[in-house]
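All protein chains of the complex are present and in place, except for one that has been dropped.
And then subunit A:
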Amino acid sequence: MSQTDAKATILARIGHALRDEPAAPEVPRNYRRTSSLNHDDVVEMLEDRLTDYKANVYRETTETLPGRLRELLGDASTVVPDGVPDTWLPEGIEPVRDVNDSGSVLSARELDALGAVVTASTVSCAETGTIFLNSRPDEGRRALSLVPDHHVCVVPLDTVVELIPEAFERINHADPITMISGPSATSDIELERVEGVHGPRRLDVVLLG
């Protein structure tokens, strides 16, 4: 039978199932949607939660950022999305841009050969310790922050909010979204937590401001 039939059949089944015409309730949204904390406490909460996830957290200013990145990256070959400002990068480090000799973006294998990635971020939720990447030019496409084993993520302080609803307000759903809460992890073997499976095993977060 054709797909048209399948769709029509399923919708007919659902129509029949709903023959008692249940009402769609009004959704009560009495949960917290705006923070009541001052911003310093919110930033401190984010730092605490990220540390709890075994991410390394640093506080830097625009002046000290390049020095910190030099220290964190060492001599690893580092890919940097096009939108990351040059002023972030330490002198002497030649970043790999996301384009290969033939002019297309780096292949998965080419990315796999690199050691680290530096990205910005869109918004961070302190209460859950979650950084949102929204595929903006300074965050790059999703594979960039995934394949290299070391992710250095810069979080400007004015992008830190306390609550999840506050974070979602700053997200553009049309572009791909990656929510990151610490390095990848598994507890599949006897529930013993192992940090670092397929995603970057090292996550450094630089709070900038």
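The criterion applied here is as follows: a contact is a pair of C-beta atoms (placed from the backbone, for glycine too) under 8 Å apart; a residue touches a chain by one contact, two chains touch by 3 or more; residues count from 1.
Keep this in mind: contacts and distances are computed from a predicted model.
A.B. asks: One chain isn't displayed here; going by UniProt, is it "2-oxoglutarate ferredoxin oxidoreductase subunit alpha", "DNA-directed RNA polymerase sigma-70 factor", "sn-glycerol-3-phosphate transport system permease protein UgpA" or "Iron-sulfur cluster-binding protein"?
C.D. replies: Protein name of the absent chain (UniProt record): "Iron-sulfur cluster-binding protein".
A.B. asks: Give the residue, chosen from A:Asn56, A:Ser77 or A:Ser184, that touches the chain omitted from the document.
C.D. replies: Counting the whole complex, the residue in contact with the absent chain is A:Ser184.
A.B. asks: Spell out the interface residues on subunit A facing the chain that's missing from view.
C.D. replies: 1, 3, 6-7, 9-20, 22-32, 49, 53, 105, 108-109, 112, 125, 127-130, 135, 141-143, 146-147, 164-165, 168, 173-192, 194, 196-200
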